[in-house]
Structures are given as structure tokens and as C-alpha cells.
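Of the protein chains in this complex, all but one are displayed in their positions.
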Amino acid sequence: MSLIARSATPDDVDAIMAMAAMARPALTNLPADRDRLMQRLASSQAALAASVDRPGDEQYVLVAETEAGEVIATATVKALAGGREAYYTYRQETLIHASQQLDVRREVDILSISHEMSHASLLCALATTDHGQADSARRLLRAARLALIARFPERFAATLFVALSGYREGGRTPFWDGVGRHFFSRDFDDIHRAASLGSRSFIGEVMPPFPLYLPLLDDHARDAIGRAGDNHLNALTAWQQEGFRLSRHVDMLDGGPLLEASRDHLPHGQWLTAQIDDAVPEGAGARPMLIASQRRGDFRASVVTGCINERGQCVMDVDSARGLSVDTDEPVLVIPFDGTEDAEDPSC
Amino acid sequence: MSLIARSATPDDVDAIMAMAAMARPALTNLPADRDRLMQRLASSQAALAASVDRPGDEQYVLVAETEAGEVIATATVKALAGGREAYYTYRQETLIHASQQLDVRREVDILSISHEMSHASLLCALATTDHGQADSARRLLRAARLALIARFPERFAATLFVALSGYREGGRTPFWDGVGRHFFSRDFDDIHRAASLGSRSFIGEVMPPFPLYLPLLDDHARDAIGRAGDNHLNALTAWQQEGFRLSRHVDMLDGGPLLEASRDHLPHGQWLTAQIDDAVPEGAGARPMLIASQRRGDFRASVVTGCINERGQCVMDVDSARGLSVDTDEPVLVIPFDGTEDAEDPSC
Amino acid sequence: MLIRPIEEGDIDALQAIAVETGPGFTSLPDSRDFLIDKIAHARESFQRSHDTTDDAPEAALYFFVLEDDSQPLESAERLAGCCAIESRVGLEAPFYHYRIGQLAHSSSHLELHRTLDTLFLCSDHTGSAEVCSLYLRERWRGEAQRPMRNGTLLSRARWLFMAGFRERFPDRVLAEMRGRFDDDGNSPFWEALGQKFLPIEFQRADHLTGMGEKGFIGEMMPRHPICISFLPPGARACIGQVHTQTRPALAMLNRDGLRFEGYIDIFDGGPTVEAYIDDVRSIRDSRTARVSVQEALSNDERPGWLAATTGAAVDFRAGWVGRGPQDDVIALTPEEAQRLKVDNGDTLRLLAT
Partner (left out) sequence: MLIRPIEEGDIDALQAIAVETGPGFTSLPDSRDFLIDKIAHARESFQRSHDTTDDAPEAALYFFVLEDDSQPLESAERLAGCCAIESRVGLEAPFYHYRIGQLAHSSSHLELHRTLDTLFLCSDHTGSAEVCSLYLRERWRGEAQRPMRNGTLLSRARWLFMAGFRERFPDRVLAEMRGRFDDDGNSPFWEALGQKFLPIEFQRADHLTGMGEKGFIGEMMPRHPICISFLPPGARACIGQVHTQTRPALAMLNRDGLRFEGYIDIFDGGPTVEAYIDDVRSIRDSRTARVSVQEALSNDERPGWLAATTGAAVDFRAGWVGRGPQDDVIALTPEEAQRLKVDNGDTLRLLAT
């Protein structure tokens, strides 16, 4: 057993700071700001320890740790994307313009400001070091966040989403150049930075309340609507494999797509009791499975090779059990894991 | 076997005219206008006979016929609610108004004009005579329309919906009084009549393009949003039992709710071959099932008591087979039918 | 030269003008039925009696012709031009403009405070009066004809009519100016906006609007506001700007106090200029005087005084007179009096111009 995903603690701040500082482009949801990170880690820890029966302001930070105890990746789930504020997106809609007089009917595409996603849970802020296991860590954290949600469904919203960075070209952001620039009269990186330092609600204050007509946008901006940046195409595929699909929403700043999934349509996993052996018997159905522990205040998940025995117990080896802080006869959440290897696989 | 649902033909025009004229309140989608009905019946017949691979302007009219050959109910499915025009609704949305300066956050409910439902299939225009079997006919036609969709999924949209009449009180329509009246300066029945005679696209032309703020509506109008009329509560329950759920859309004129379902989440049924016996063996799993025939141009469905034999054939008696125009070894679509009796059960 | 209400007998001459103006002059399409209806509507408007206590005057069309009384009677060549006043636009068919508005948007978080120029599709001028349909035929234009000041007569006579029949008009008046076109005769504003939403050519859109068939605008044009900065520079440069040929007309209206207040044509972006009727200089500065017909009067060097009758609207006449009033008396030659159909003791409304 190699990598463990676990809930982060304030002790992880230095490792996370380093990853935030390294992320290129900077992550909107992971500012390289020590005070804010400390705050976030403390709040994540407190939220896991508390009894929470519906989603609120909580955010849950996970890290991936190597066998050697090195933290090489982190990711976050916000229980509500909006939290106390609004999470604004552009929703793609179609208006119908029809004239009896001219006997024509046209479909006119628009982007209209939406707050809908405020009430959904947001999976965000995935960052890694350049450790050799970074790709595996990303895959693990993607699955581990879903396991966290399966473990505590009541803490999350019915809809989950991830936002992929939008399309860029030669250092420009065509969607921004065609849309946001008109309203903000600053450059993209400026506003992106402002958005990462706390509230994004200014976006809704500054953008006009009425919809944008696509026929009035320049071609570059229009083509960038809902298009993921080239280095996010793998993430797009990976999320689609997890059951996420393209939503009608795009990011208001860079036009990047939002992928959504219904919490209750994701694999729920099975609660089984752990059975710890020196080694998992070869053959007998041994396969990679994502196992999450159930201890309050210390969420752990890992992909381990295990099997389910004839008594319906989940059999794992001693190392795995130690990594997961699991004792024999303790319940664990077991989710099938498809271990296909991806190519390079950035953020989200 | 008693009632048969079948695709209507122009010969049914008198029976349907009589039902349309009797319907109280008048049905928006079933005008008591002989020429229009003739047109619709011809177009329905042509659509069923044609080869159609995606939803378009088609509408399919069904009738329910007694054993004595009396037509006692009718209902329609429009392949696309919008057809060549737009189907306008109000969508319930929530805006978030937040002020850092005042340190408050408010959710403000609005109704915003939507054309989304134009692209969905609409189940509508259910009417009956006062025949003693009218309630059964309504149940049959509700199920038969879903069977029609299961029989020809490629002819219908991914989303299906029904619109229930809105709340009325002492002859008034509170939603209309608080909203539409301001824009149309006519009375509800006038506009309702205009909407039933052809295009409803004037609704989108006349209603202003921007959203309505619920805090500015009077209480009666606000309370009527998404509330079905008292005599439609049974229909609401019945559709919910069929797997439909309340959508965020309401009718722009009376505020009545739209119920929606995903075509692919409804029971698809099973194609089995028919086995015709003098009588269905008692015991051996005999139960009510909705059986639909597969002959092009003549859709028929009925609730018959049948069973599935050990060879996987659908066994029915001679009368049922005759009613369904089914021969031995011909494929039929078999859908489980829950025969619970409803109380009075009007339109839709 | 004299201005008078159009008459049924002017139909041939009017149609000749319609042919001459071509499709660009949308209010006079070459359609005999349409023109007959127009004349009938105008006659009915002039003949209508008016209760001066009415709060809101009815919609009427006051359509005038410029008659060259030096030409033989019955000659189609007597009609030198035309002009009109719609007393209340938008009551029978929607009257659309884009209004340029400023939206504030600010964020304390970003220390950003700006306003955003925006086009709103509106009908704010519903109920206003409009001066329109001014056309002077070729033969009466040009350098040689300049001393006749026919264009001024056509344009300003309307103000004297409005001053004399003030109760027939609302508070405000507007004029729509043709917008800027490029050297190929295309409107960059149309290409950037109208064309994106309408499946028809500019000329057809303009024509339908001229015929009062404007339903398609509400049906097809965007009903939500549009940020001006999203339009390409060429289209932005058209906003509120007039066609080169329209500059003299605009200058004349500006001198009368009509101003651009941020309303533009939805197709070509040309400006609407407008004023309170009581503020229009030609109306404010006009005065009345009694007629005294005299032989052997001297004329001013150039036509400087406009005179208009003050009797029944249907008998309205306006034209140049050779001199101004003295002590509330205006001396006319017998020829001038005959042209205006006035006699000693009648009252004329006069404007120095």
C-alpha cells in the first residue's frame, strides 16, 4: 500500500502552501496565503469533528500522503459552493425569436447569469507537488472526495460539480477578452487573483444582470464557451468516467465548463466490517478497492487490494489497515475502483 | 377485456368534438373547433404512419373505446411542446442579494421567462365523456401515452411533461389577477381562449422579457405559484405515481405546475411475443398488464389480464388479442400496470 | 411657392414623388393604395374639429405639399415637395428606439466604480409628435434655387402650423435622422446588430417600418439590453451620427432647439432629436399680425419672413412674404394675399428666419 488520502490538519499548512505557490495557473480556490490556509485547515478539521446534518459553510480539505509520510497532493470539497455568498455562473440558454409576420423562427443563444450553483457542492483546489506519484495522488483524491461524500451524504448537496479552467490561447483568455474585459477594465490575471482571495461575489455585482447575446460576441469568445483548457482535457475525461457530465453552466471569467453529477447517482459503496489479515489471499476475488474509514474527525481513504470474503467482510492486509487507522470488525466503506492509468492529469 | 386505447382517426372527430365542448374549464390544447380537430386527427394519423426518427411537429391523438365501440376519452402527446413556436413558462429561480456593507444576504425569489420546455414532449388534452368508465379511461390513456412513448422513444424528447391547471378560487385565477392581467388588460378566459386557438407564442411577445420579483407580487398570486387547481390534485398524485415530479416551471397564465419526467427513466416495458389462448390460466402469475401492439400506423394499448409463460411469451385471451389487433407470435410491448383505483381524476 | 394641406387631387403628383424618392424614403412607398389611404387620413385629420380641453390629442397625420404656383394649374409639376407631422406616434403601432442608458456597476472589493453604456429597446416616445416625410424635388433644389429657400419653407412651415394649432399636439416633438452609412451604402450599425437577429435586408426592414408594420421588431430583435462596448468600433461610431446628406436638416432642427437626448434608430443608429414643443424656437418666436393688403410694396432682398394662416386647419397656407410686420400689421401685396387666401384684417402668424 502506498498512498493514503486523509483529512488535512493545520500541520499540513507548509506542504499545502508549497503546492499552492507552485500551481500554474494559480488556483482560484487555493490561494498561496498562509493565514487563509491556516484558517481553512482549522475550519476543515472542526467541521469533520462536528455533527453536521446538512450542508453549510463547511469546506473539507484532504491531502494525499506517501508511505514515507510526505504530503504530495491536496484537494477540497466545499459543502456549498455559495456558502454565505453567491456562486455566479453563466448558464447557456436558448431563446426563441419567432415572427408570424416574417414567417421565421430563430433560436438565439444567450448566456444568462445564474446563482443556481450556489446550492451545489463544489469539488475544487486539487494541487500536487512534482512527486513521481503525483498522478496517482490526483486520481486518489478525486475518488477520495467522492468517498467522503458517500461517507457523509447528509453533509453535501444533491448536486456536485467541478469547474474546469477555460480555454486559453497564447497567454490570452479569449472568453475574458470578449466578455469580462468590457466590465472590469482590468486584465484577467488581476481579476482571477481577486477572485481567489476570498469572495467571488463581486463578479455578480460587476457583471450586468441581463443576458449576453451570443451573436454579439466575437468568434473567439463564443468558441471558448464551455471549452476546457487544453491541459484540462484529461481531467474532463476523468470526471466523465466518474459519472460527471457537462452542465449548461460555464465560468463567468474564463468560460470554462462546469461538470455536474447527482450525489445520489454516484456509487454509494457498501458498509462492510474490516477483516485484517497478514496478507490478502491471492486469487479469491482480490482487486483494487477504495476503502474509507468511518472514524469521526479523521477521514481516511485509500486504494487497497482487498477482497470480500464469504462472510461479507472486507479483507485487507495489516499495512493497509494501519494506513486507514482501521481495526478488525470496524465498519469501512468499500467502493469499487477502476484503476486505469490516465495520462497527465492536472488540477480540479 | 373492456377498454382499448388506440390512435385516433378522422372518424373520431364527432366524439372528440363533443368531449372538447363539454370540458370545463375548456382545455387549452383541445379547442372545440371541428376544422382544427380534423386537421389534428389527420396529422396524427399521418405521423404514426410515417417513419419519424426524431421529435418534430407531430402530435399523436389517442382515444379510449369501450367494448361496445363507444369512444369515451381522448388524449394527446405533442412530440415537441414548442413545435414550430415557443412554449413559454415561468421558471422559479432564486437570486442572491448580498451586501458586504450591510453584512446581509437575502435570497430573492423570481419568476423568469423560459423557453426550455419547447424542446420537451407534452402530454395534454385528456378529456372524457360522462360515461361510467370515464375514470378507467383516464387511467388507461395516461398509461397508454407512456406506452406510446416507450413504443417509439425516438419520436419523443428526452424530457416529458404535463401541465396541470392552476389554482382558482371563487371563479378567479389569483395568479392571473396578480400577473397576466397587468400585461394583457383582458380577462383570463379571453386570453385562455386565444391560447387554445392555435399559437401560444403571443404569450412571450406580450409578457415583458425580464423576471418578476416575487416580493412585489400580491400574496394571492404568490401563493398560487406552482399550485394545482383543487380538482387537479388527483391528477397530480396520479402523475407522481407514474414517476413524474414537480418541475421548477409554472404556467405563465395561471401559475399551474408543470410535472416532468425523464423519458429514459420511465418503465421501458419488454417486447414479448403474443400467445393467444381461449383463456389465460388462472393462478400461474396472471395479473393486469398494459399491452401495446406494434403495428405501424395503428397504435393500440389495453390493460389486460395476462401472464408470462415459461417460454417468455405473453399469454392473453382471444378478446384481448382482438381488441389489440394482435396475432399469435406477433411482438407486443408489455408494461407492468398498477391497477389501484383512484378517486375522481380529471384532465391532463 | 406655398405650403398647403394635401388634397385628394394630389394623388398623381404624390405618386410621382414616391417613384422619385425611391425605396430609401420609407414613408412614401410607391403604392397607390397606400398613398390614397395616406391622403384620406391626412384630409380627415385636417378636417377634424378639436376640443381644446382634451388632455390627450388624438393621433392625426398632417401632410402638406409645397405647391409652385408659378406653374400652370392642373400640372403635376405644380407639386415641388412635401412634409408632414404625425401628431402622436406609437399609438397604433409600436414605436421603437434604442435608448442609450448608463448602468452603474461597482465593487468595493475591487475598488471599481464605472458606468456602462447600454442600449435599451424602448418605446419612450409613444404619444409624442413627429416631424417627418420632408422631400423637395430635384428641380426645386440646388444652387440656382437656393435664394427661394424652399427647404426652409418646407421645414419651418410645420412649426407655424403647430404654433397655430397647439391644442392638436402633445408636449414633445421629435424628428428621426437617417444614420451613417459607409461608402458602399451599408450601415455598420445594422451589420453589427440588426443583421444578427433579422433574416431580412436592411432595406426590407426599413421599408416594413415605414409601412407601420413593426411587429417583427418586438418579435425578433433582442429585448434585453445590449452593452455598447460589445459592438465593433465601426458600429459604435454610428451611434447618434447622421448621414452626410442629413447634416443640413439636422443643423436646421438644432437651431430650432431640437436636441439629441440619447435615442437612436434601431436599424441604422441615427439620432432622434427632440424638444418640448413650446421650446421650439420657431414656435416660441413666432408672432401674429393683422393683414393689410397694399399695392406697390418693396420686398426684402431675400425671403426672411415666413407667414402662415390662422383660420381653419384645412385651409392652412404658408409661404414667404416680402417684409416683416410693423406695429402688429403685416403689409401684403395682392399677390401674396391671394397666395395665402387672406384679406384685410385677417390674422397671420409670422416668423423671421
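In this document, chain identifiers A, B and C correspond to the written order of the chains, with residue numbering beginning at 1 in each.
The criterion applied here is as follows: a residue touches a chain if its C-beta (ideal position, glycine included) is under 8 Å from a C-beta of that chain, and two chains touch if they have at least 3 such contacts.
All values reported here derive from a predicted model rather than from experimental measurement.
Novice: The complex has one chain that is not drawn here; which of the drawn chains does it touch?
Specialist: Result for the missing chain's touching partners among shown chains: A, B, C.
Novice: For the chain not shown, which residue from C:Arg32, C:Arg48, C:His113 or C:Arg302 touches it across the whole complex?
Specialist: C:His113
Novice: Among B:Pro10, B:Gly56 or B:Pro208, which one is in touch with the chain left out?
Specialist: Counting the whole complex, the residue in contact with the absent chain is B:Pro208.
Novice: Determine which one of C:Gly101, C:Pro170, C:Pro199 or C:Gly324 touches the chain that has been left out.
Specialist: Residue touching the absent chain, from the options given: C:Gly101.
Novice: Over the whole complex, note the residues of chain A touching the chain we left out.
Specialist: Here the touching residues of chain A are 100-101, 205, 209-210.
Novice: Could you list which residues of chain B touch the chain missing from the display?
Specialist: Here the touching residues of chain B are 97-102, 104, 106, 108, 110, 182-186, 191, 194, 198-199, 201-202, 205-208, 210-213, 215-217.
Novice: State which residues belonging to chain C touch the missing partner chain.
Specialist: Chain C touches the chain not shown through residues 90, 92-96, 99, 101-108, 113, 115, 120-124, 126, 215, 218, 259, 262, 276.
By our rule, only the chains that are shown with their structure count from here on.
Novice: Using the mean of all protein Cα atoms as the middle point, what chain has its own Cα mean nearest that point?
Specialist: B
Novice: What's the distance between the Cα centroids of chain A and chain B, rounded to whole Å?
Specialist: Each chain's C-alpha centroid was found; their separation is 40 Å.
Novice: How many angstrom lie between the centres of chain A and chain C, each centre taken as the mean Cα position?
Specialist: So the centroids are 63 Å from each other.
Novice: Identify all positions of chain B at which a residue touches two or more other chains, and write them in rising order.
Specialist: Touching at least two other chains: 100, 210.
Novice: Specify, in ascending order, the residues of chain C that touch 2 or more different other chains.
Specialist: Residues 109, 219, 224.
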